[in-house]
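Removed: one protein chain of the complex. Kept in place: all other protein chains.
Note that the chains take the letters A, B, C and D in the order they are written out, and that residue 1 is the start of every chain.
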Amino acid sequence: MENAILFAPELICLLMGLVLFFCTVLNRSYRTTRGIAIASGIAMIAACLWTLSLEGEPFFPGIYAVDFFSQLIKTVLAVGFLFVVIASANPLTVDRNGWLEVPLFFIFSTLGMMMMVSATELLTLYVAMELAAYPVYIVVALHRNADIGGESAAKYMVQGMAASAISLYGMSFLFGTYGSTYFSAISIPHAAAHPIFYLGLLLTLAGFFFKLGAFPFHFWAPDTYETAPHPVITFIATVSKIAAIGILCRLLSLAMPGGWESGHAQTALMWASVIAMSLGNLSALAQKDLKRLLGYSTVAHAGYVLLALQTFAEWGLTAALFYAIGYFAMSFACFLVICEIGRSEDRITIDSVSGLYKRAPFLSFTLLIGLFGLIGLPPTVGFVGKWFLFSAALQRGQFYLVLIAAINAAVALYYYLLIIRQLYWVEPATQNTIKPTPLIAVTAMATIILVIAMGTLPGPFWDMAARAARALIS
Amino acid sequence: MLEQAVIYTFVALVLIGGGLAAFSRQILYAIIGLGISLLGLAGLFLNLGSPFVAAMQVLIYIGGITVAIVFAMMLSIAMSIRPPNPDARKLGFAIACAVIFFGAVAHLIRGAQFQQIASPASEKAWSVGALGHALLTHYNVVFEALSLVLLLAIIGAILIARKA
Amino acid sequence: MDTLSLILLTTISPLACFIIAIIFLVQQPRAAQGLVLFGSAISLLSAIGLLVQGPVEPLRFLWFQSGAIQLQFGFILDGASLMFGVVVAFITACIMLYSVGYMAHDPGKTRYFALLSFFAWSMLSFVYAVDLLQSFIFWELVGLSSFFLIGFWFEKPEAAGAARKAFLMTRVGDVGLFIGILLILQLVSNFDIPSLLDPQTGLSTQVSPGILNAITLLIFIGIMGKSAQFPLHTWLPDAMEGPTPVSALLHSATMVAAGVFLMIRLHPLFMAAQDTALIVLSIATFTAILASTIAMVDTDIKKVLAYSSISQLGFMLMALAAGSLFAGVFHLITHAVFKALLFLCSGIYIHAYHTNSMAEIGRSGGRRLKATTLGLIIGGAALSGVPPLAGFWSKEEIFAQLGHNGFNIYMAGAFLAAFLTAYYTFRMIFLITKPDQAPASDHSHPEPLNMKAPVLILTLGAIVLGFFGSNIAQGLGLIPQHHSVILMISAVGVVILGILIAYFDYGRDNAPRTGFISKIAPLDTLFTNKWYIDDIYRVTIVAITHALSRILHWIENHVLDGNYDRFGLGILRTGAKSTRVQGGWMQLYLGWAIILLAVVALYLGLQ
Amino acid sequence: MPLLSSILLTPVITLIILLLMPQKAVRGIRLICAFSGLLTCVLSLQLWMGYDPTSGGIQFEEIIPWVSAIGISYHLGVDGFGVILVMLNSIVYFTGVLTMWDLEDRVKEYFAFMVLLVIGVFGVFMSLDLFFFFFFYEIAVVPMYPLILIWGSGNRAYAGMKLMLFLLAGSALLFPGLLAIYHHAGLNTFDIIALSAHTFDPQFQIFVYPFIYIGFGVLAGLFPFHGWSPTGHVAAPSAVSMLHAGVLMKLGAFGILTVGIRLLPEGAAYWAPTFVVLAVIGIIYGAYVAMRQTDFKFVIGFSSVSHMGIVLLGLNLAVLGSVAATDALNGAVFQMFAHGIMTALFFSTAGYIYDKSHSKTIADFGGLGAQMPRAVSIFIVAGLCGAGLPGLASFWAELLVFLAALKTYPIAGVIVILGLVLTAVYILRVFNQAFFGAPNPKWENLKAQDMSGLHLIPRAILIAVLVIFGFVPRLMLDLINSTTVAFLGNF
Partner (left out) sequence: MTLEAYLLVGAALFSLGLIGALSHRNLIALLIGIELMMNAASLNLMAFNRFVVTDPTTGQIFVLIIIGLAAAEVAIFLSIILRIYRAYHDIDAEKLTKLSG
């Protein structure tokens, strides 16, 4: 029973997923399905909060860990799921036949992500990862235009499969080096098989980098962002990013207290960080498609997070977690607006938001706050988060690294400002106003409040992240 | 000696099949190559002491997956039988990548010292029963998750492939 | 009344008038005019009261403190400031009275009177300032009021240009002065004039002669600017674009004398700095001659008077540099009176005939304005140094001083200048009073009383002031230089020679009406073109400044800004390129990723 | 209620009220802003009066732990510099609101952004915590973009973008610099006071100081990173230019002072000779470039570069530890205030002329003095202040800085004093081309639109401030001098 409580969020997720499955089978309306999904989201959040402070291993020891870290991430994932479902009120870009199943895939993917952050064993992790990934492949394919959906899904999936294959190959070496798949075993340094261990680690991490959209596996990101249906990409850009950062934290935390921390891993991550942020920002500069632009910007933000993670220190972990939560809110603010304004448009270009100020003042304000956050301006969480991330890197004395990151942030300003300019300055092409439903307005409000609250009162959030980081390391 | 020969045969099957799959310009040959390679692998698995996994490899991989690919190919055959233009540049790049990668990995493998056990574990530990037990106790989460993935895959496949 | 309230009354009442007029009385020019006149009268009376009270100890108040520097403001009430203060207040009052008529129909009357008031305040404050920095502040404000008054008719581009020129040229001088003052501050952390001048503990005892020379030279640069000495003199003739009363008040009698007054203030320092004194003497002498030569050929009555002012200022500085404080002060005061008189007369002519040309005025019947012509002749004679008018006495004093100290070359220069002065003054008088053709008809209106009265008062002053030399000397606590009879006779001789030649050239019937100098063509050209000094400036300093600003502007636009823009665009282009690299063939990425991983792994393995 | 928080909260509350007010309530919005501006002025005055100048230290401190785990605290406090700069901001805020009284387009948003800017500026002047310092610093920068973009004129998209890129590039230098200070001290606190007690390794100081200096210097118009400033000034609406040139640029100088010099004195001293050269170049260069501008606001913009050069010069001279250090710092801070008021006056008037004529080109006018005598007079006052005329506040500032320059680097001193002539040249050029000379008949209609009534109030306030401090510099110098002495006592 105690195990069931520890497993409550996942359990509720699973159960609600099955309920949704029956809904689709019984072919109820999309409204009902979505309603149930919203309810399940709320239930999941409740369950997460309930289990927030619990610790334990609900299954066979070493396989699955429930601690503050995992529960914190799960809470955010549950919130993310809820928000994404709310945002997908009108998934017009999704194939009409697939509407009912969209929440279903989302919830199972969320389940996979929840399991990912709790997994403490390679095999569990791998399966959870695939559980999180497959539903997303499917919904990407469910674009209302078969050609666009198919292409983008195929691209996404090829990259994903290749990444998992590489990851698997790497895991096999880890397994071979230690004779075990438990993280607890792997985290002990193993001098004899040193080089091959690194090969394994590198290949394994490569798979996760794919999830994070970080260099060098970020290439899927912009294409998918551009072409996937809006709700789907909202899910990918917000929820799955949380999970990705969570799992990276989990993996890298293995390295920490006297683990296999080493200059090599750090150097590799450092380069990955630098290249990811530079490449992401530079490429974003040239984009006209809003979603694609945000895709590149995600790559850049992944670079910022890696900046903190490569420190292999508690501070870095805390900062990364803090930023992950903040990033979720900021990017959700952007994508929520994209979902609303692009209900029936396949492509959202920068021109699509022209003069949005006149058509939908509140939505454009939401987008503005989101963009301010992504730029890193106070009083949003973007500023505080960057402060923490960079601070973490500087704790290691990586002055120039932080300088590069800060310059990148300044470069990024350009393309974000272009959007803001379109938003507030350019005359709109059409005059029809967009009025968000109350539920969406409330969600947008909540996002804004979250972005600003984390930016002005970061204390409690930082403490939570720090607690989670400590839970990881100990 | 015979055993060695069998093993080498399997190895040869794996590599030849793999080569066929990798280099063939005809999809059908590639699929056949895949099948051959998988068959060789199943043999190696058998040799490595796991008849159950070998069986599964044959059943699911060769019997299921490869056949599914063949079906898919046949469904889209109208276009795929036309032999695509050979693209030497691309092939060269791929080979270069593979060679570099292989070189690096082989070098590392040769340099690595694994803590090998003196003798294989007992028969009991290799038994199907032990496997099943572990799957239902130790790895029950994984097992459940896998079933969920398969369920989703089925739903998804149906949805995606459904005619609009 | 006690000294403090008197001095405050003297200085503050014009300021109060200025503020009230400019803020509240813009729409009521008559009220403004009355108020300003009233304020000026109060100021004059208080100044006289102060003079009657006699010299007292300076009054000082703490102004502010910064680091080691402590600055005071206050009032110095010694002979020089008391007397000059009265002169300033007096002449200001006269000119304001005169302006009531002169500016009667000008729409900007309030502004005009307010500015005059502002000038009176800053000039009086300058005169009484106890602290060098305080002096400097009011020195600048005096310059500012000059700027506004020259540019009073700002719709005229010439006036605006002249105002700018005046401001900039005096500014150049002020920079020198400013540096000099700051040097003093640096060296002694003190600006208090009496203590700076103290023979025992003052500046001259604390610094080496070289530095003292440098400081005084820098200060002299300021004086050059303000008192229009070569080479910073060219703004003054241009400044005649302003209303004539302004020219009378600022650009001959008082404001330009501020430079001289500063030298009077700091006379001991200049005396201690031998080299500077010599340089001042040379420049002053040269300026006196230079200005006179130009005055000889100019046809514009105000320009002639302006050059004459420059030349007379040269005389004053000569006296001071030669060592006689008294001679300088004396000439300063007499000059203030008779030059103001001359300007007022010229103003009446201009007002009456709407022309600045002397010949035109004469032809139009200038001499019919009796009082004015009387003033012109008396003032001119005083300027030339005709005994026994004011100018004669003060100039005598200067010659005496030069002779006493053995500056023979300079004395020769002074004689030359005096000769030229007499010549050009009487040239002016003859041109006006003896026109080449009889005036056609008299269409001029007689000079109004409020314009005539100041002229008459000043005429009286020009006649009698010369006899108060000893009182002035007494006020300064000095003894006048003993006059040698030979010197006096030769000086008078020179003046008479000048007058005679002027008469020969312009005065007698069927005179050639061209100057003797026109027979020496090169000199004539040189003088007519004002020694080409303006032109030299135009092709050197002005051109260099323009060129520099053009170059730097180009740098700003093309090198700095342009490169920033290029840099930004470059980044954008890189961005576009990087997307192109990433676009397309997706397997390429995978391949590169694998190669990267392999290389990293290999690197780790090889370690 | 603690005074500093009250001052900071006044605009914050104003902002919240503004956001809640309906779009249409234009009058109410204006009144609320004006009232809040007035309130900040009153509170700042109270601060000024309440500050005890004898000690010269930090007063009115308030500390609330914020993120205690890493040592961030909400720590407010002001020394003499802070007091006058807070005052400056209040004045400019109040007069800025009055200047934009006639705005009709998107009033609510305009004032909201403006108030946000004001919040940021107040925050910087009061913060004693590196995090909050930077936090507010960025807040102050953010609203510039929408303000320029939406309400600006001319090439505003370009100008706004350029401004933001420059400023945030400066922040990019600051970011690692500030964090490095924190980590290098190892005290686990961002508190500036606590950090200033720590002696940093000289090598480290020398390394980090340029980042801090240039990072903040970009905002202060440091040559050669000044390019954004004239362009930005030109495009911004007048009240924004006022706040921008008047207050925002001071943030940069204040940052150099509070973070750079206070925490890294040895680094500052090491670099000072180099930066003195840059400052001198900036002064002269700004003046020369201003001479050739054809646009009012460009002239003012480049004059700001030149004038801020004086501030920077003063700051750098102050750290050299010579006898003139006190004067230099006094002068620099005085100049911050004086230039702030002066530029505010400049821009508010130039903006007024632009609003009425829709032209900023100097050559377009000519004899405007006859058509808009009041506006022109006010502009002339500002111009004269810019030219360093005695009797107006900036004279004292320049005097003190020049004095220090002459003492420390005589050649530099002479050069910058010669710059006074150049300043006069470009100011007079504007006067002559635009205000004097024959009136242009094109602008006859402006005769009826000269400044009057309400428009005169803000300008009159600014002029009054300039004149008061011009004649009674003691009011300010007493306040700064003790702080300067205390500040330099740390060296």
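Of note:
Simple rule for what comes next: a contact is a pair of C-beta atoms (placed from the backbone, for glycine too) under 8 Å apart; a residue touches a chain by one contact, two chains touch by 3 or more.
In this text the structure is predicted, and so the values were computed from the model without any measurement.
Shown chains touched by the missing chain in the whole complex: A, B, C. Contact with the omitted chain, checked across A:Arg28, A:Lys155, A:Lys358 or A:Arg470, is made by A:Lys155.
Which of C:Leu77, C:Leu266 or C:Leu590 touches the hidden chain is settled by the complete complex: it is C:Leu590.
In the complete complex, the hidden chain is touched by one of A:Val19, A:Leu52 or A:Ala146, namely A:Ala146.
With the whole complex as reference, residues 122-123, 126-127, 130, 134, 137-138, 141, 145-155, 157-158, 161-162, 164-166, 168-169, 171-173, 175-176, 179-181, 222-223, 226-227, 287-289, 292 of chain A touch the missing chain.
Where chain C meets the omitted chain, the residues involved are 579, 582-587, 590-591, 594.
Although one chain is not shown, part of chain B still touches it, namely residues 4, 7, 11, 14-15, 18-19, 21-23, 27, 30-31, 33-34, 37-38, 41, 44-45, 47-50, 52-53, 56-57, 60-61, 64-65, 68-69, 71-73, 75-76, 78-80, 84, 87, 90-91, 93-95, 97-99, 101-102, 105-106, 109-110, 114-117, 120-121, 125-126, 130-131, 134-135, 138-139, 142, 146, 149-150, 152-154, 156-158, 160-161, 163.
One rule holds in what follows: only the chains that are shown with their structure count from here on.
In whole angstrom, the spacing between the mean C-alpha positions of chain A and chain D is 42. Centre-to-centre separation of chain B and chain D, using mean CA positions: 70 Å. Spacing of chain B relative to chain C, judged by their CA centroids, is 102 angstrom. Among the residues of chain D, those in touch with two or more other chains are 165. Shown for chain C are the residues in touch with two or more other chains, namely 568, 592, 594, 597, 601, 605. Interface residues of chain A, counted against chain B in their complex, comprise 14, 21, 59-60, 63-64, 95, 97-98, 101, 104-105, 108, 111-112, 115, 123-124, 127-128, 130-131, 134-135, 137-138, 141-142, 146, 153, 176-177, 179, 192-193, 195-196, 199.
By the touch criterion given at the top, residues 65-70, 72, 131, 134-136, 138-139, 141-142, 145-146, 149-150, 157, 160-161, 164-165, 168-169, 171-176, 179-180, 182-183, 211 of chain D touch chain A in their complex.
Considering their complex, residues 587-588, 591-592, 594-595, 597-599, 601-602, 605-606 of chain C touch chain B.
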